[in-house]
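Notes follow once the structure below has been shown.
All protein chains but one are shown in place.
Up next, chain A:
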Amino acid sequence: MLDLFLQQTVNGLALGSTYALVALGLTLIFGVLLIPNFAHGEFYMVGAFLTYALVMAGLNFWLAMALGALAVIALGCLIDLVAFRPLRGAPPLSLMISALAASIILQQTATLIWTSEARTIPTPVTGVLRTPFFIVTWMQVVVMASLILSVAAIWAILNRTRLGLAIRATAQNHDAALLMGISMVQVRLATFAIGAALGAIAGALLGATFPIYPTMGVNPVLKAFVVLVLGGIGSLRGAVLGGLFLGLVEVMVAGYLSTELQDIGAFTLLVLVLLIRPQGFFGTAQVER
């Protein structure tokens, strides 16, 4: 009984780490630029597919992942340029619709290139780590370690560089940042680049465990929105803790109730949180902008 619980906890944290990785990029882009980037799931999907293609071409997994992430960074900046930058100052509804459109376009393009057949990337690290209480695959360990590394990297960028200062200033007050002479072009590019890279890395890592297909980004991005709501929009700590919590909830629902109810559990959680604590667990209630 306790063994099962511990095992489920480990599985939940591993699953939650991937949610957190996806949610970090999403929360960064939303927190800084107020763009609800539905296409974030497609960054994740393209990252997975590029890694797959490069690994199939004979590259080492880690090199393939890095190259894939670079390509997705370029894609992210392109999406910003085409779909979001022209809509500066437009109502939020337009941004949302534009993001939905970008997401569909990327999905369909991927379907045309790679077909909707599911594939898997060969796992770069195999084997399991056995402890007296639970079993964890080395791949799960890699995913959790990636989350920690990513959080550390983002924290360092945001808090120890001038660019990070500019990004934080923009997040706090867009107009004031503009008046202080902060280059919005730079901030936008950097934010999209970091977000896209995080998405791509998450996609590559997940692709090594789960099948990849063109609409694989839909569920994670929705989960990431749930995480955003759970943790509070724009809060990095909230994204990490919210992601882990969501992973735990899902695994517990799947383990103790039914796997079919796993997603329903996640979205029910979303509805409950929005009803009880709309600003999230780590967000602060804020006045309308």
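Just so it is clear, a residue touches a chain if its C-beta (ideal position, glycine included) is under 8 Å from a C-beta of that chain, and two chains touch if they have at least 3 such contacts; residues count from 1.
One rule holds in what follows: contacts and distances are computed from a predicted model.
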UniProt protein name of the chain not shown, from "Amino acid/amide ABC transporter membrane protein 2, HAAT family", "Glutamate synthase (NADPH), homotetrameric", "Septum site-determining protein MinD" or "Dipeptide transport system permease protein": "Amino acid/amide ABC transporter membrane protein 2, HAAT family"
Contact partner of the left-out chain, one of A:60, A:109 or A:183: A:109
Option from A:44, A:192, A:225 or A:245 whose C-beta touches the chain left out: A:225
Full-complex contact with the absent chain, from A:6, A:53 or A:87: A:87
Touching residues on chain A - with respect to the absent chain: 30, 36, 82-83, 86-87, 90, 92-94, 96-98, 100-105, 107-109, 111-112, 215, 218, 222, 225-226, 228-229, 260-261, 263-264, 267-268, 270-271, 274-275, 278
